[in-house]
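The other protein chains are all here in position, but one chain of the complex has been omitted.
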Amino acid sequence: MIFQPAIIALLLASALCVLALVASAPFALDVIRRWDIKSGSERQLQMERRTYLFSTLLTFVLALQLAAVLLFVFNAEKMSGMFVGAMCAVGTLNVNAFGFPALNAKIAVFFLAAMWLAINHVDSRARDYPLVRIKYALLLLLAPLLVASGWVELQYFLGLKADVITSCCGSLFSEGSPTLAAEASALPPRPAMWLFYGSLGAAIAVAAWHGYRGGKGSASAYALAIASAIGFATTIAGILSFVSLYIYEHPNHHCPFCILKPEYGYQGYWLYVPLFAATAAGLAAGAVQPFARIDSLRAIVPGFSRNLAAIAANGYALTAVIATAMIWQSRLILLEH
Amino acid sequence: MKLWLAKQRYLIDFTLASLARRKTRNLGLLLVYTLLVFMLASVTLYTHALRQEAARVLAASPEVIVQRMVAGRHDLIPPGYMEKIGRIRGVQKMEGRLWGYYYDAVTKANYTFMVPAGNPPAAGEIVVGPALERSRGLAKDNGISFRSYSGKLHTFIVADVLPQASELVSADLVLMSEQNFRAFFDYPVGHYTDIALSVANPQEVRNVAVKLGAALPDARPILRDEVLRTYASIYDWREGIVLALLSAAILAFGILAWEKASGLSAEEKREIGILKAIGWETGDVIKMKFWEGLLISLTAFLAGFVAAYVHVFHFAASLFEPVLKGWAVLYPRFQLTPHIDGLQVATLFFFTVVPYAAAVLVPIWKAAITDPDSVMRS
Partner (left out) sequence: MIELSGIRKAFNQGHDNEYWALDGIDLSIEAKKVTALRGPSGSGKTTLLTIVGCLARPTEGRVRLLGEDISGLPERFLTEIRRKRFGFIFQQFNLIKGLSALDNIILPAYPTGRPRRELLERAEELLAGLKLGHRRHAKVEWLSGGEQQRVAICRALINDPELVIADEPTANLDTHLSREFMGILEGLADQGRTILLTSHDPLVVESDVVQRVIDMRDGKLIDEH
């Protein structure tokens, strides 16, 4: 393992998240077993008050996960100098088999936490808290995922060994080591472009349709969640395949992370922030939809769902516009017209 | 959305007013918080600046240096050795270098004597680094004598003093001509200390080193990238060690924050009770307390970071210098180039704000669930 501040910080953050969720597990079980909204007993009152703690905790976990994803990528970028053949974050993440899984797990936990918070939001606006049991059962499911994500991350960091000169002996010790894939594999640009604009357009259309229906249709809500998931995947593929090339103005540099660097004016944030927000909103719309039929939620879910659809539509539109603007300004020509 | 913003503004207004009313109570925590940020920020800013400095210095050094090994020890390059290497594809330039260490009994420090590659000083003249200029009180055109290892006294005229720019490496440098160098150290003619190779294409460096190894089994090629990597990880490691040592301080701070947040005064408890009775929701109180924590954190972070910046870049990190810099007796006194790095700030944030947030979360909730009817029962 490399003993380094950012790594310690990341492990600390993971430990805190795991601790928060594990500590809440007994309470979640308690709620599932004993929750009784009709009761006026003091125990019920205490349980209700605890729910505030857990929604605050989960918000904290969500915020921490988001910050950790950024720090993780940042740090991978910076550490690339320590590994022979690693030119940027992609290389660092490829140092061992746990790098990309760790990143993906973090992103997954982020989206799942966002979906949980969406369910929590609608539930806490209904006067009878109809989803309390479901919510805390989901929380119990989220805990092992978080633990797994922390474990993968730990394995990744433990497996890192910098290729450095030991005891002042210059040597070519790393000569035999396989070169790290410094580039992520990427689709050819033309189909990737079709996919990119096609799926973003579809996601925007579905979100607009769902919003237009006042967030009411369950088909449109599920379609929005699916379109968001696909939109996220293809947008990342598109960034890998051609958007990054235009930003770097280099026909072979496929890297989704370098665009976050100051050298490229932090352009990546303009792409990723709306993309993540839109995807989280789209997935959340799907997450709350199964409960739309519950009496007390009938008046709450559609309005919230419509707001989510608006966020998703705007986010994806912004992503598409920004990517197009970046391509427009680039001096690189990938496709002959 | 507008409503939400208006609400947050009210909460911030209220929390600002209540912070102002309890200045002394919060001052202690704020001071400790600021101090913690200051310490951690000093360490990270300083090590980062050192890393940058090393990278800058090494940027000008050759891509590959070849040393000759005898019995596992570094030995002189004998005459004819360079010819044996011959031409390697990709190598732009190859030259023998002459340098060595000299212990100066007057200042009790080691100097690096060296023959520069391009335009060396004239015979009998030397160019010295800024540390020498200070410790021996030298100026341009002064004379200085060194007693060589063979016992003879050699006198040189100082032709120039090296600029301060990269003092970390050049501080103890003494540049002289080849004849002077060989005469001073009794260095055998035709021998060199090591060989420097320039390689234009970075992708070729590794191949060149492999070919060198094949041609001369007793040669040890040292790649600049590897040195750079080693420096970087040494500084990372030191930074990590210091942070790990300071983690006790972070923990203590977390406990203090927890204590402060849970030990609400009777007055504060009463206030929260009143707020809840007159129609504030538990969530509103949590949000209000969240803003309070955020304001304290940002203030402490900003103050601590600015103080650390001044400490590192204007006072040369005088508090941590001995631990972090190195082992040379002749401490270079150098001005670090101010540099702030996003990753550093983000890491620092993780080390300070996150523990604080985690520590106050439960106490805040505890305060917020005060019974709304508590004010009527007293």
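As written, the chains take the letters A and B, and residue 1 is the first residue of each chain.
One rule holds for everything that comes next: a residue touches a chain if its C-beta (ideal position, glycine included) is under 8 Å from a C-beta of that chain, and two chains touch if they have at least 3 such contacts.
All figures in this text were calculated on a predicted structure; none of them were measured in a lab.
Considering the whole complex, the hidden chain is in touch with A, B. Contact with the undisplayed chain is limited, among B:Phe14, B:Trp99, B:Phe320 or B:Phe349, to B:Phe14.
Note that of A:Leu45, A:Ala233, A:Ala299 or A:Val321, the residue touching the chain absent from this view is A:Leu45.
In the full complex, subunit B contacts the hidden chain through residues 2-7, 10-11, 14, 17-18, 21, 267, 270-271, 273-284, 371-373, 375-378.
Counting over the whole complex, subunit A has residues 37-43, 45, 48-49, 124, 127-129 touching the chain that is not drawn.
Just so we're on the same page, only the chains that are shown with their structure count from here on.
Our note on geometry: subunit A versus subunit B, Cα centroid distance of 32 Å, whole angstroms. In the complex of the two chains, the subunit B residues touching subunit A come out as 44, 65, 67, 206, 209-210, 213, 220-223, 225-230, 232-234, 236-237, 239-241, 243-244, 247, 282-283, 286, 342-343, 346-347, 349-351, 354-355, 357-358, 361-362, 364-365, 368-369. Within the complex, the subunit A residues that touch subunit B are 2-10, 12-13, 16, 20, 49, 52-53, 56-57, 60, 64, 67, 70-71, 74-75, 77-78, 81-82, 84, 162-165, 169-172, 175, 262.
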